[in-house]
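A single protein chain has been removed from this complex, and every other one stays in its place.
The letters A, B and C name the chains in turn, as written, and every chain counts its residues from 1.
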Amino acid sequence: MAKGTAPTPMKRTLPLSGRHGGGGLVSILPAEPAFRIALRARPDALGALSRALGLELPVKPKSSVTTGTRTALWLGPDEWLLIDTGDKDLAADLAKVKALHSAVDVSQRNTAILVSGLGAEATINAGCPQDLALAAFPIGAVSRTVLGKIEIVLWRTGEYSFRIECWRSFSDYAFTFLSEAARDAVV
Amino acid sequence: MLLIHCPYCEEERPEIEFRHAGEAHLVRSSDIATQGELEFAAYLYLRQNPKGVVAERWRHIHGCGRFFNAIRDTVSDRILTTYKAGEPMPDLDSVLANAENTAPSGKPLMQPVASKSKA
Amino acid sequence: MSLNPKSGSNRIPGAGRLIPAKTVRFTFDDQHFTGLEGDTLASALLANGVHLVGRSFKYHRPRGILSAGAEEPNALVGIERDAMRKQPNVRATVQEVYDGLKATSQNRWPSLGFDIGSVNNLLSPLFSAGFYYKTFMWPKAAWKHLYEPIIRASAGLGVAPDEADPDHYANRFAHCDVLVIGAGAAGLAAALAAAETGARVILCDEQAEVGGALKYESGIRVEGQPGYEWAQETAQRLAAMDNVRVLTRTTAFGYYAQNFVGLIERVTDHMARPHAEAPREKLWQVRAKRVILATGAIERHMVFADNDRPGIMLASAARTYLNHYGVAVGRKIGVYTANDSAYLAAFDLKRAGINIPAIVDLRDSPSPELVEAARKLGIDVLAGHAVLKVGGTRRVSSMTVSPKNGGKTRSIPLDALINSAGWTPSVHLFSQSRGKVRWDKENERFLPGAYVQDCVSVGACNGTDGLQETMDEALAAGERMAKEAGIASKATVPKLAVTGGAAWTGGMIGSAPGAGVDTTVKAFIDFQNDVTAKDIRQAVREGMHSIEHVKRFTTNGMATDQGKTSNLHGLAIAAETLGRDIPEVGLTTFRPPYTPVTFGAIVNHARHELFDPTRRTPIHAWHEAHGAVFEDVGQWKRPWYYPRSGEDMHKAVNRECVAVRNAAGIFDASTLGKIEVVGPDAAKFLELLYTNPWEKLGLGRLRYGVMLREDGFIYDDGVVGRLAEDRFHVTTTTGGAPRVMHHMEDYLQTEFPHLDVWITSTTEQWAVIAVQGPKARDIIAPLVEGIDLSAEAFPHMSVREGKICGVPTRLFRMSFTGETGYEINVPTDYGQAVWEAIYENGKPHGLTPYGTEAMHVLRAEKGYIIVGQDTDGTVTPHDAGLAWAIGKNKSDFVGIRGLKRPDLMAEGRKQLVGLKTRNPKTVLEEGAQIVADPKQAIPMTMIGHVTSSYWSENCDRSIALALVAGGSKRMGETLYVPMPDGVIEVEVTGSVFIDEKGERLHG
């Protein structure tokens, strides 16, 4: 079943379908569709929201919390990107929360690219100005930042694996950039 | 490319994640509709533009998205401190004193040992 | 002595470190040569006895090789790997030879040996400093047509490439605790000490190998090991450490704010057959917590008559060519010096079997040890002597020597002359870091003074002269910098014991006595730009008293070497002429780059499709398949029109426009900006951001909103729908989406933080399919579930949520065409499928895809404005006929005060009107200017301009919108549009050309 929206009879066209990039040291692949919510809330609502989501919303900058297929990524002091790669609609879980918040479905606004391998860090650092050394950007670290000329959300999912979220129409640029950068992913 | 401490992300980030947003602590009148002509023009257009320490606004637009304020020396471009939007401007004297303490020593590691041979 | 004929007759067997068996073939000016792997082009040419390699900028004087490094001003050549890879102005002293390398000399015609341009040398008395400011003024037109073209053609060194560069370049952002710049003895020691603490270290060096001066310093031992070997082993040891990156062929070219340093790594220019995936060059953008500058010093030449002749070179260069490349730069080599280090070059050469006829030392009493050592080797030392002039044109053939205070002269035959006026510490990067240099008066040199950034200088660039002191200083710096970078380590810093080496101090600056005073003499300071000592003196005489004036007037230090060997000489001569101290005359600030940097490397990945993102809508593939021609709107590609076979743009647009009014059209509006405004104060927030009132907008209703800047001018517009009490769906213009978000966030976070509301961009969550026209409802009705589409239940300017084709939709009933219409929002990934379904369903009804051009025509027929086309940042809502959109009872919104400023309220402002040409077939040009009196003389009084103009097939005439002074009071008036081929008469009309009452909207 296609994730990120309720089932429909219509064909879903994914922006990066069929693309793959990288080579020996790095693999670049489009991620599967997912449910995504842009969540905004103040501290007093976090308890209720966390309960509804079944995970503790992180409050530490540059961090994330994952439970099962669901992750909350800290983007700002009152802002999270929620991603669920399973088949549970985040919006439905949040619909019942009364505490003051804003939840907006952005499942299809974003698309994601998975960059992995020994050369992943070097590939991303071709366009991302942040320090991605493990000590500075550990597993689970998340940051909105830039890649070349676009904005991305960068999430380190493993020592050698990253998930890059970007807006749909920038995904072609992001994918092409990463593929080009991977040519020089000498670690 | 400057390195800017974001008070919300609690770390230094590269300038290209940020957008400068002009002089800080300009007060938009609570009764702006009836504000006097000169006062409004001053609010809209007149700027301190100092050669030296300036309080200015930045937005971590490609980061946490927050607006915040910075105290920066416009001669060295060194950012002396940053603080969250809505917080009062910190005491300049202590900011400057602290900057003084953390400034590069200005001294070479050792005095060079000069040889005396000369033309 | 036996020669090695294979790699050049001047190769000394047993000397140098290159392997004789590893030969490479290359050409210079189409002549074939053999060199050795590891040679630079300069060393390979010298090995083959070639000294004449170029011509100077102004006088076209024959020039040879001055140096063995990046400071080279003379030996610039063109390198051509193939027709698409031509590189001008390459320093032969840096370029490594590879098999098949093709080099060509520059700035000469027809040949290097016989250059017509050298006539300039004969005319040189005329071509004094700044002569062009005083001449070429008569007659007026001659500068552009005669003088300037000649000057341009004779200037300019190499030839620019004429084909697009097929190579690619890479970028890497890197972070480290300690960046060490320069991998000579000091840099290696500093890196070692820092690395031992566990700090992340980057060590870079511009040369192909580490070692710096250890490459030629033959007598140095570190920990008992020959210096060069120690350097290589240390570099290997460092490179093997996880926390260290060693980059050779990598120049630190720019030191920017907060320890941000740009490095250029030359990856493939030395390779015969580069790997296709390898970038040619790579930019490293390094953010270092601490920087250690170990950039060494650069040897200066002596300033004397005709000191530019091929065969005259720096002593350290000759020593490098011998000790590293195994090349003797001559067979009979004279030495002219004002310091100690040239002696060591002479000794090495002598020991290699080269005849050293004399060491001419300007100093009266050189150190007795050196003189004694020279005597033992059988070298004559002429202390207190000067070289007055040299013989030879294309190769130096003799030097004329006399006591420096006058006396008997004698001529000494030779085939090379090596010289040294002393060493200039390389404070370039320190100065770029905005550190202040200080003048070391005793040793006549600038050294690092006050530091502005977190860096430290060690070794020769810091004026530290002794090698042991340098090592101690570097080790201490490495440890301290790592500690300051926050590395806590108990590792003990190694000690390194060194022996050998000469002091760096001593020497002289400015022109040597006995040379250059005579005004016919050319004693060069800046070789490449042909600046002589007398040029500096003339500049001072003409009132150029600041070193910046001297530099600009004479062009001293402004060539591709940026004055590495010349700046201090120029300064000294200016100071002497002025009778002032050097610091009073000043030092020009060093600016990036340290050496020239390829544009491509700076651009790196941002070429071709990565120059700027291309944004495509989710329905792009369909448009492409249906023959759409695309228009760039910001970063977006939007379908402009869909020509059928045989149609031009005009015909296609006419057909599309007629189809919309007669049946229906389908349009991809996905690029519209969308913002979801959520929270109990959402309406309050919109009240403040838009001129309109929002509190009373009913659920499910839409309203057209106008957004101003604080100054009262229109910023953006769009339709806003209320989905719930606390949820609005806001649309913006395509181009305005990001700036409107930023503008809203600004006010929300900083001016109205008390409001309970958040905004989220949903531009790309929704594909937007506009279906417009009298048959729109019939077309979509069968596909829509859960929404009553009847005019009563779902009137114009409403929004409903439901499903279309089984996909969730936010269905807007609205129109930018004046027809009954819908804008169907569906989640992006379904955009194309839903579009296709609607299209199939609509085909029998005559549904026609239309592009942005038809959209523009259709909206203009209705007088709907486009912000950014009919408004331009100087237009108020009143000017645009949108006064109705201003909430009359509002006490605040952004722009409320700006609107009330005197000029914005003034009579006679430019207002939006319609224009009809007298001749309905005439289509005005957008941007054309409007006048009231076409007979007036130029300059005419212009009262407005055409903002939008189209042929309207639906009106069967041309239509236009215009901003005209006092336009609203000019209805019916005749105005004029003077065009180059005649005046067009127009009538001022209202701005609605079709269905003025708007009945079609409500069908």
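Assume contacts are C-beta pairs under 8 Å (C-beta built on N, C-alpha and C of every residue); 3 or more make two chains touch, one makes a residue touch a chain.
Here is the rule we go by: contacts and distances are computed from a predicted model.
The protein name that UniProt records for the chain not on display, among "Arginine N-succinyltransferase", "Sarcosine oxidase subunit beta", "Cytochrome c" or "Microcin ABC transporter ATP-binding protein", is "Sarcosine oxidase subunit beta".
Shown chains touched by the hidden one, complex as a whole: B, C. Contact with the omitted chain, checked across C:Gly449, C:Gly868 or C:Gly1003, is made by C:Gly868. The chain omitted from view is touched by exactly one of C:Asp242, C:Glu792 or C:Asp903, namely C:Asp903.
Of the candidate positions C:Ala153, C:Ala724 or C:Met971, contact with the unshown chain belongs to C:Ala153. One of C:Glu229, C:Asp440, C:Glu631 or C:Glu647 touches the chain omitted from the figure, and that residue is C:Glu631. Of the candidate positions C:Thr598, C:Thr617, C:Asn654 or C:Asn841, contact with the unshown chain belongs to C:Thr598.
Residues 1-2, 15-16, 19-20, 22, 37-38, 41-42, 44-51, 54, 56, 72, 74-77 are the ones on chain B that touch the missing chain.
One chain of the complex is left out; on chain C, the residues touching it are 57, 85-89, 125-126, 128-129, 131-138, 140, 143-144, 148-149, 151-153, 155-165, 167, 254, 256-257, 260, 262, 285, 434, 519-520, 534, 538, 541-546, 548-549, 552-553, 555, 558-560, 562, 591-593, 596-600, 602-603, 606-609, 611-612, 614, 631-633, 711-713, 868-869, 872-874, 898, 901-904, 925-929, 931, 938-940, 942, 945, 947, 978-980.
Going forward, only the chains that are shown with their structure count from here on.
Across the assembly, chain C contributes 173, 285, 287 as residues in contact with two or more other chains. Those residues of chain B in touch with two or more other chains are numbered 1, 14, 65-66. Those residues of chain C lying in contact with chain B across their complex are 173, 256-260, 285, 287, 338-340, 362-363, 367, 422, 434, 440, 442-443, 447-448, 450-458, 462-466, 469, 472-473, 476-477, 480, 503-508, 710-711, 742, 745-746, 749-751, 753, 891-892, 896-898, 900-902. Chain contact summary for the complex, chain A toward chain C: residues 4-6, 8-15, 33, 38, 40, 78, 100, 102-110, 122, 125-131, 133, 136, 148-150, 167-170, 172-173, 176-177, 180-181, 183-184. Against chain A, the residues of chain C that register as touching in their complex are 168, 170-175, 200, 277-279, 282, 285, 287, 604-606, 609-610, 612-618, 621, 636, 676, 678-680, 756-758, 760-765, 805-808, 827-834, 837.
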